[in-house]
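A single protein chain has been removed from this complex, and every other one stays in its place.
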Amino acid sequence: MDSPVLLLVLNLAGTFVFGLSGGLAAVRARLDLVGVIVLATVVGLAGGVVRDVLIGTPPATFRDWRYLAAAAAGGLVCNVAGRVLERFERSILVFDALGLGLVCVTGATKGLQFGLGPVQAILLGATSGIGGGMLRDLLLRQVPTVLREGLYAIPALLGATVLVVAQSLGDTGPVYAVVGAVVCVVVRLVGLKYDVNLPAPASAPNPVEPGTGG
Amino acid sequence: MDSPVLLLVLNLAGTFVFGLSGGLAAVRARLDLVGVIVLATVVGLAGGVVRDVLIGTPPATFRDWRYLAAAAAGGLVCNVAGRVLERFERSILVFDALGLGLVCVTGATKGLQFGLGPVQAILLGATSGIGGGMLRDLLLRQVPTVLREGLYAIPALLGATVLVVAQSLGDTGPVYAVVGAVVCVVVRLVGLKYDVNLPAPASAPNPVEPGTGG
Partner (left out) sequence: MDSPVLLLVLNLAGTFVFGLSGGLAAVRARLDLVGVIVLATVVGLAGGVVRDVLIGTPPATFRDWRYLAAAAAGGLVCNVAGRVLERFERSILVFDALGLGLVCVTGATKGLQFGLGPVQAILLGATSGIGGGMLRDLLLRQVPTVLREGLYAIPALLGATVLVVAQSLGDTGPVYAVVGAVVCVVVRLVGLKYDVNLPAPASAPNPVEPGTGG
């Protein structure tokens, strides 16, 4: 993407909305003021840290104070206005969807910048997008959303694919970053709205305890 | 090890069987098709990512599409044949044992190649082997097998030790990589079969809630 300013804005926006998602989950879990800020920060920064560790570069999210500020700001908003935000239906997952769209696109872009092939860049984008929500759910002892819902990994892969295909065809303008993010968010929100779930694989008739390996 | 082809084959095989183990755990936890693929991929790739991050090199498992293909293939097999594989007794843990043996050997080899000392290389191998199963259990909210069963860390250390000792004695041929993997798998399977557990340390008579710190 030839527009570093747009990339930065998308990255910071993704960090902020993931921070909102983490902070709201903390409010809902009755954590205290500091717990809300900590979870917002961890969730907001996680995707970028995962992305940079997988590329093998020192995490930029940690060296540039603006990412930290954006994630913590999400937590502050939740401390102040968590009660209001909580009223919106599924607000945690809606902010999570916005973050997913923004981060999958910026992650894929950074992958291409660091010389990854197109398939790897798509996977890096999707992994970055998924990382924050996965950590949020783990820390609050939930099975991560990405494992429970079919339309979570797929929109992240779709959004990153839009950007990578556009850049591979020579279009390095900012338009397709936005298009990719929108595609991801829309598919994810449609999945949330209509509870779209892919079928489970054919399995033993009676459900057993997960992972007991019997 | 002087045989990069064998190393690659062992690495891919380890990735695939850890993918099977993760995919089967996902089938058992009633995740949907995408959840099965995602968990298989995460579990299959985790050991290699941990290994490379600890060495301080960009994760090869992410740059080389074959690792991803091997891990995802494990998930696909589980989506198609999970019902059949589930019938075998403790199939998740059997595949996990195979992965443990393969990855502890390849992890130790890569550690030696990157100039780690023999003890560090053994630990790196064991850590790589343990990483995948630990993440699988965490994501499905289980206490990791490595913490619950005595004969899990020990076979991984044994397998890596076989390889490192052989290489330290000048034998860089492929034989001892296979021997190390076999030693690890056999010890692990014997432990599984006979439920060998080491004694718990002397402790308070009545069990208390874990980690409450009271």
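Going by the order they are written in, the chains are A and B; count residues from 1 in each one.
The working rule: a residue touches a chain if its C-beta (ideal position, glycine included) is under 8 Å from a C-beta of that chain, and two chains touch if they have at least 3 such contacts.
This one's a predicted model, so the numbers in the text were calculated from it and none came from an experiment.
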Among A:L8, A:L68, A:V165 or A:V179, residue touching the chain not depicted: A:L68
Touch criterion as defined above, residue of A:L39, A:A121, A:V146 or A:A200 at the omitted chain: A:L39
Chain B residues touching the omitted chain (full complex): 53-56, 116-117, 119-120, 123-124, 134, 138, 141, 143-144, 146-154, 197-204, 207-214
Hidden partner chain, residues of chain A it touches: 25-39, 49, 53, 57-59, 62-63, 65, 68, 78-80, 82-83, 86-87, 89-93, 96, 136-142
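In this section, only the chains that are shown with their structure count from here on.
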Rotational angle, Cα trace of chain A fitted to chain B, multiple of 5°: 120
Interchain centroid distance [CA atoms averaged], chain A/chain B, Å: 28
